[in-house]
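Only one protein chain is missing from this complex, and each of the others stays in its spot.
Note that the chains take the letters A and B in the order they are written out, and that residue 1 is the start of every chain.
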Amino acid sequence: MLNTVWLVPALPLTGFLLLVLFGRRLGEPKAGWFASAMCGSAFVVTLLVFLNMVSKTAEERSHVVKVFSWIPVGSLHVDLAFLADQLSITMALFITGIGTLIHLYAVGYMHGDAKFSKFFIYLNLFVFSMLMLVLGENLLVTFLGWEGVGTCSYFLISFWHTRDSAATAGKKAFVTNRVGDWGFMMAMFLAFGAVGTLSYGSINSAAHAGSISHVTATAIALMLFVGACGKSAQLPLYLWLPDAMEGPTPVSALIHAATMVTAGVFLMTRMNPVLAEAYHWAPTIIAVVGAATALFAATVAVAQNDIKKVLAYSTVSQLGYMFLAVGSGAYVAAIFHMVTHAFFKALLFLGSGSVIHGMHHEQDMRKMGALRVLMPITGFTFIIGWLAIAGVPPFAGFWSKDEILLYVFANNRALYVVGLITALLTAFYMTRQVIMVFFGEAKWKDQSEEHGAHGDFVPHESPKIMLLPLVVLAILSVGGGLLQLPFTKNLHFLEKWLEPIVAHGEAHIDGSWASNNKYLLMLVAIVVALSGIALAVGVYGKKKLPAIEPQILANAWNYDKGVSAFMGGPGRQSFEGVAWADAHVIDGAVRGTGLLVRQSSGIVRKIQSGYVRVYAAAIVIGVLAMLAWFMWRGVA
Amino acid sequence: MMLATIVPTSTWYLILGAILFGIGMVGVLVRRNPLIMFMSIELMLNAVNLTFVALSTKLTDINGQTAVFFVLVVAAAEVVVGLGIIVSIMRRRSEISVDDLSALKG
Partner (left out) sequence: MELVVFICAAAMVLAGALGVVLRSNPVHAALSLVLTLFGIAVMFVSQHAEFLAAVQVVVYAGAIVVLFLFVIMLLGVDRAENLETEPLGIQRPLAIILGLGFVALLITAILKGRDALNMRGDGINVASDGDHDANIRQIARSIFTNYVVAFEVTSVLLIVAVVGTVVLARKRKSDKDLIGVAP
């Protein structure tokens, strides 16, 4: 059964190819059904592979399926091969599962769009690329998927490309990703140089065996982290994610919440033995960047008014949590949070899409309100998602976030405090969002003239095809915590499942103060979450406290402006300097050589004077030289 | 007389041939009239002939003289063709000088 794992990416690829050829003829909605069917069958295959894997022992679960030998050049042998092990199948499960749900949702959301079938072409291509990324057996196949998802992200963000902002956002995402990709490539070069192969198995066993030096391991790990920063929107390179909200909401849900942005966390987890071999300060850097990003994004989310932008910054913040976990050695917790985050963030995004759909494409929260009456299912599922992300038990988000905070506390108290503050802010801004959208006064009543002159404008509930995924995701957000309950070791399903993958790098905190007092820390987390909610209710619900939304937060601490200024000013100057050097030094050397040859030939050609006697003299000189040489040879 | 006992050896002929060759060579380089240049070339050929015969005597090998035979034949043919060329080029001129044929300069 494990041998069929190649089917999992092959099915969406087939969907992509067939839709390219026949998509427009299939039209709406058949193209959408077909794409969803492809994604769904990939999910079924993944499920079967998973069940087969469960029935095996821990040692037998890792399986490599080689499709063909891709690059056999000299000492570099790269195969197009898939590695089906616990980590990749876990990722593939929720990628295909949530992917199918979002495909179904999109059939309803993109109803009436002129480029309906093209949307599904890109969606299937995206799922294919993402599966290549997680199922890859070596860094190069992962990189193939990595670039693929970046490209699809570009296509899908700028799907409505006639809108300037959408086109710009797509370009911004692609370029920023590219900067991160440089890090990935450097890591690949270093890994190849150190180990001689790009295969995960070989690199990780080399790291286990200690044959990668600390310096190299640190370099590889940090370069991979640069790539992860680009793809997973961490602090220096996060700026594409909020702008990526220009794309249709299913895109935001699938790519920018559940799957693509988690690629960085996946990569770090995959290469955790290398990170474990690095210097001690390397994981600390990762943890600090993660924590800083989490806090930064949470502060910005407090002041956003677009329903999707809040969720975008929230995603950046939650990703920061995941990297904080990675840096603290809590790989299982990071994956756990990744899975639960996929559930509730996709739910929140799809829910916001439902709201936008029902509000006739209005996205400003200040113009919504009291929607829970008119959109009951959307509201109900959204509230479940809200409780999950805020960290209220027994919903999924609480368990995963608590697990992370536990490991962080054992590692670094200061980062624990940062994490706690971020949790408070998360609860705060999510509550703010829920209140502004679903409770309070119905501010849309004043806007009825703007939304078409067909009498009263009343927001309506979305069609059933869009509500079904919401319900499924809500159920998952409630029960997702069952993957890893902290009460006894027997309930640590995820940890036991992933143990062979992360054994080398996982931090062990049994016996530490944090582990012994985990219930106390759990209580602290619950208190923080509830106080965040209470604060938000006080500010926005009961209007008892003043709302503090400084402009600087709304502008994301002017980070975008800072980057533009830097790139436009010193950045541009350095680029121009490099271009000048290229034109004058490098090209100059080449042209100079040509010039030198021409000028010297201009001098040398004067020997050809045209006079026969000069030529005769030249011949005589040559003969004389030869004669002299022969004589000298004969004498000596 | 003591002089009567001195017999010119092959070496003398060889040296004379070398000197003759040198004079012919200088003539080719210095003179501008094509006919005179040609005659200098004939001088050089004769020097070679002299060398061949001297060595043929020294080595008692008839092949040297055979070589001279062929040199003579070829020299004759070459003179014929060369003079034909000179005539066809220089016919219409008033002042003949090899230096005028410098159209092939670089």
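Basically, a residue touches a chain if its C-beta (ideal position, glycine included) is under 8 Å from a C-beta of that chain, and two chains touch if they have at least 3 such contacts.
Nothing here was measured: the structure is a model prediction, and the numbers come from that model.
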Missing-partner contacts on chain A, residue numbers: 609, 611, 613-614, 617, 620-621, 623-624, 627-628, 631, 634-635
In chain B, positions touching the absent partner: 3-4, 6-8, 10-16, 18-27, 29-33, 35-36, 38-40, 42-43, 46, 49-50, 53-63, 65-66, 68-70, 72-81, 83-91, 95-97, 99-103
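What we mean here is this: only the chains that are shown with their structure count from here on.
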Centre distance in Å when chain A and chain B are each reduced to the mean of their C-alpha atoms: 91
Residue ranges of chain A touching chain B (in the complex, touch as defined): 605-613, 616-617, 620
In the complex with chain A, residue positions of chain B that touch it: 25, 28-30, 32, 98-99, 101-106
